[in-house]
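In what follows, a structure is listed as structure tokens, so that the remarks can point back to it.
All protein chains of the complex are present and in place, except for one that has been dropped.
Moving on, here comes chain A:
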Amino acid sequence: MAVADTRPRKALDAVELDPRREPIVVVDDLHIVYRVYGAGGKGNAASAFSRVLRRKHRPTMTEVHAIKGLSFVAYRGEAVGIIGTNGSGKSTLLKAIAGLLPPHRGGVYTDGQPSLLGVNAALMKDLTGERNIVLGCLAMGMSPAETRAKYKEIVDFAGLKEGFIQYPMRTYSSGMGARLRFAIAAAKTHDVLLIDEALATGDAKFKVKSKRRIEELRKEAGAVFLVAHQLDVVKETCDRVIWIDEGRMHMDGDPEEVIAAYVETTGK
């Protein structure tokens, strides 16, 4: 794939558009501010009562400005890696693309409905893996026949140990849960698939398989976003890397270059 036409570029000015390719995700001057509740306050009834009387918001509600004006365009068939230190806004960005966080300012435009794969491993933790597969497929809009057809494929892909498919998902290790969850979500072609560290807990064998599956999903004309801390995974799976720092674009371009720059800055 001929990708590196106008890149690497440091996205300081306006986003350069590639007229020859079809965009699938457009992030336009996105600002995300979210509220964090809980933790703090005295935590007793009297203080809660005085809070209600004084018409104050819930205890220690803090506003976090997580994304501060981010703009970029992702095209069909791209696998975009997103890197950055902890708390730089990577997961927030994915949630915003998935439509789970409302933009404070600016906007996110997508073609079709993005699907987000997160770290919390179970879909329905009290149900067996088997039922989770069936329910997951049906929820994504497959027919019972399609679900049956895909079932075997999903089980094989998740590569669970013998018998585990019959156990409730709460008994799964985090790696097993993440694998099954990824397998379910990947059974369907998504326009935009957002993967948030969901592959981090998988073993080496699973990484190879998931990389192949991401390739396939890309070929089916969607786009894949991957947040990962393991830079080798990003380098192998992605053909473009965005480096976010403090909620702002730091660098956007060829994986090799961006990762090299990232390692140099953070490695010291």
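Just so it is clear, a contact is a pair of C-beta atoms (placed from the backbone, for glycine too) under 8 Å apart; a residue touches a chain by one contact, two chains touch by 3 or more; residues count from 1.
Simple rule for what comes next: contacts and distances are computed from a predicted model.
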| item | value |
| --- | --- |
| Which of "PqqA peptide cyclase", "Apulose-4-phosphate transketolase subunit B", "Na+/H+ antiporter subunit G" or "Transport permease protein" matches, in UniProt, the chain that is not displayed | "Transport permease protein" |
| Selected from A:66, A:123, A:176 or A:199 as touching the chain missing from the view | A:123 |
| Selected from A:66, A:79, A:134 or A:199 as touching the chain missing from the view | A:134 |
| Residue ranges of chain A at the interface with the undisplayed chain | 15, 17, 19, 22-29, 34-35, 71, 73, 96-102, 106-111, 113-118, 120, 122-127, 131, 134-136, 138-141, 143-144, 168, 181, 185 |
